[in-house]
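For this depiction, one protein chain was excluded, whereas all remaining protein chains were kept in their positions.
Read from first to last, the chains carry the letters A, B and C; within each, the first residue is number 1.
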Amino acid sequence: MFKPTLECLNADVTTWEIGPYYSALPGPMKLKLRLDGEIIISGQVETGFLHRGLEKAFELNSWNSSIIYADHLDSEGAVFGELAVCLAAEEIAGISPPPRAQAIRLILSELTRISCHLNYAVKIGRAVGSETFTHYVLRDREKLLDLFELLTGARFSLSFLRFGGVKADVTEGFIERVIETCDLLRVRLKEYNDLLTFNQVFLKRTSGVGQISKEQVMRWGITGPNARASGVSFDIRKTHPYSEFEKVDFHVPVSNSKGTHGGDAHDRFLIRLLEIEQSLEMLKVFADKIPSGPFLETKSGSDFKVPRGEGWIRIESSRGFLGCYLMSDGGLSPSRVQFRTPTSSNLLVIPEVVVGLKIEDLPLVLASLDLNIAEADR
Amino acid sequence: MNLESISTISWISLMQDQLGTSSWRIALFGLSLIYGLIILPTGAVMSYLERKLRADFHARIGPSRAGHAGIFQPLADTLKLLQKEKYSRSTWTEMLWIGFYTMAFYSIVAVMPLGSIALLVNTDMSAFLPFWAALVLAFGTMVFGLSQDSVPGWFGGVRVAAQALAGAFPAIVAILCVGLQAGGFSWSSMAAVQGASPFSWTVANPFELIAFFAFVGGGMILLGIPPLDTGLSMPDIHGGVISSLYGKRYSLFRFSRFYGFFLWSVIAVTMFLGAWILPFGLSEILRLQERFILLGSLELLWILLKTVLLMLVVSSVAQVVPRGRVDHVTDFSWKVLSPFSLLALIGYTVWIGLRTFL
Amino acid sequence: MKISVFSGIVKYFQDVYQGFRSVMNSYSAALPYVLGMGELRKEVTEQYPDPISSKTPDDLPPRSRGILFNDIERCTGCRECKQVCPSRAIEIETEIRPDTNQVWVSTFNIDMAKCVLCGLCVDACLPNSLVHTRQYIQSAYNLSELMMSFGKGPITPKQRVNWEIARRIKENDEVLI
Partner (left out) sequence: MEILELISKINAAAPGAYLHKSRFGGSDQTSVWLDLRKIRDVALLLCNDPMIRLDWLENMSVAHVDDALVVTYFLRSWNDPRLNLSLRGSIVMDRKKEQDDRVELPSISDIWLTATPMELEASELFGIRFLGGSQSNSGSHSILPEGWSGFPLRKMRHSRGNKDV
């Protein structure tokens, strides 16, 4: 399994346990490394330090509260959790949200995708120690958070979606601000590329580091940008279109870098920038012509019930395949909610990726996998 | 070139004549004078300017609390750091690296070129002595890293040592280039071959320009100046040695880094950027009028101004370039800087040959 | 792979040039910020916690969800908000006012340490007495400061006596009339 590299010292093998709380880890997790000199020859991951009993909390609370709890599945991209729960409940209850609500949901989910990818760029910038880039990206993500605050009133845990629609209609001037933010971000992307993406030092740091092959992607069920960076074009928005993604025309960027550098950290970084650009174009086209009409089917009170049944919903979150299995026994609260999160499969590949790395590259590779322990442990 | 400018007046002998005390007292007085009046104030100004510059790069405000526009921020930081103190008692390993640092601080201040008047010691191999200080600093940092019982500390210490060895070579070759031009390695002779206008500086020569870049790059690697500070990077899984430092020791460490940077920039200015020669021939006028105090202070301000500007330019590289990996940094030194510095040496030799024969 | 010496040398110099040029590109992207060129490149940070220039609470968007406030005079003591609260942060106790059989909200406590500011209670509130304020700074030194109580307090015997007297007077007036 361990391929000796040229820099391998054949020094004594030392073991090093990192975590559960450490500055370079993406969250509370434990890494058991075995080092040969400064080359990692094996690593095991142990998670479960952030288990909050989220799926149990769904069963103990009312249906409306389940949206609030879905916010905290992944606090960066809160909309995705809400959307999964709402779609599952609507599939069971046979509610079909009005087209305006669908459009607002689509806009929100794309904005959240952009903000999550910008957050990812911040992580990468921190890992390679490029402060300036980090500050620029954080400043631009602030614009998106302002958009969220303008529409929903909160910046992170939005709690905006409702069963059969959204909580409120778009405020006046929201669409215009979305479009102007898209124009601004397209200018910024150019800056990012000049500053970091094609900087020679950054290329040396990232290209060829932490490669994931197609076989590994299929073996461990990796989805989302990480899989597309390795050349596997799989996107739920195309295979199982939800909330009228079939009416929008967009193409999913797939990395086609062949040879020795396929699926490395730089591809994963680049594919996210391309996805930001793709979402910007999608929003620019779509935000103009959102259909008019009601934004909510029926206001659901505290005694909202979902008929007996079960539903299995797949959506494309910013990290990949987010599945939600929802079962209702017709009571006042869900009888079983279970999430299939992309991070749980991204974690599986770490023991294979870290082998042969330099210890200096470990934070970079961990950041480039875009792990979110909160959604893995639930 | 005129002989007056070569024959510099050492101000130890001056004051010996006036005060009539023993020379070591005067040397001690001079050291404390240089530290108290030159290096520490420059460090404060430099840290403030660097933070403001970084803030400008980041589209931030920067320090704005202490004083007007945060002008007293370095003072506040120093006071805050001096208040903090480590709880555990200091071990002998700490004493070791602190001792090394102290050695590096006080060994060669006497040699530091701060103007023709302020030259305490002006030997014929002054140009090589700063290497000694820089290598002792690097050695102290390595000892400090190895003395921590943590994996990041060990890696950081070893990386600091590797960088020091890698960066020393191109810098030494660059100094040889300057020595070729000046015909000697004493500061005065290096200053003597340069003039006030940038076109009569040493860097005006294309080969010396290459040597200048090699010297500055080698110094950045030797002293671990960002973005080439792989041994000192703060998220300590990268191998940072300083992640366990705070309080007085941290302020000592920070000051040592500034001191190395300042020393390197001063000798870079002296060798390449027309040392302390005042513009408009002021040096000659004042020396002929024998107003040595005014001359010394003017030269000091002039060289300090150049030094601070050079330091700002160098430290702005870290704002646009991500931090490299340690093998990238050493490769950059061995595979890029060293060949180019050798190229500069050979080229300048040929240049001199042509100039003499033709 | 085998490459000739010449092409190796050329590649070496190309790499050096590429590195130099990429650093220059990074400078060209970042230097305009140092020189403060253009409207897009202004400083964006502000001094905190000094009075913030742009973000006073009134400048927040109309829907911004701040700390909760309950207008206890309009509150009817229906426990809708208590039922929908996902974090069980609201506690309500009511009594029946003896003279006019209205609901007397004696206790209405919101534990802002538990509250996640989701806004379900504000949606559910029937008399619209529970609202979000614009206030968003709620740091405190101990948890008890975060318990916000809006209740009128339990009915005291004195109040009972006063209401009794008032009722008597009213009855007497009616009798006289």
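The working rule: contacts are C-beta pairs under 8 Å (C-beta built on N, C-alpha and C of every residue); 3 or more make two chains touch, one makes a residue touch a chain.
This is a predicted model, so every value here is computed, not measured.
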item	value
Contact set of the excluded chain (shown chains only)	A
Sole contact to the chain not displayed, among A:S243, A:S300 or A:S345	A:S345
Of A:D169, A:E277 or A:E310, the one touching the omitted chain in the full complex	A:E310
Hidden partner chain, residues of chain A it touches	46-48, 51, 53, 55-56, 59-60, 91-92, 94, 218-221, 232, 234, 239, 309-312, 314, 321, 323, 325, 327, 329, 335-336, 338, 340, 344-345, 347-348, 376-377
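Just so it is clear, only the chains that are shown with their structure count from here on.
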item	value
Topology of the chain contact graph, where touching chains are joined (line, ring, star, complete, other)	complete
Distance-maximising chain from chain C - centres being C-alpha averages	B
Chain B and chain C: spacing of chain centres that average the CA atoms, whole Å	52
Chain B residues counted as touching two or more neighbouring chains	57-60, 319-321
Residues of chain A whose C-beta touches two or more other chains	132, 139, 195-196, 199, 201
Residue numbers on chain C that touch chain B, as the complex places them	16, 19, 23, 26-27, 29-30, 33-34, 36, 41-47
In the complex, chain A residues that touch chain C	61-62, 64-65, 68-69, 71, 132, 139, 142, 149-154, 157, 159, 167-168, 171, 184, 187, 191, 194-196, 198-201, 299, 301-302
Complex interface listing, chain C residues touching chain A	18-19, 22-23, 25-26, 28-30, 40, 44, 60-65, 80, 83-87, 116-120, 123-124, 132
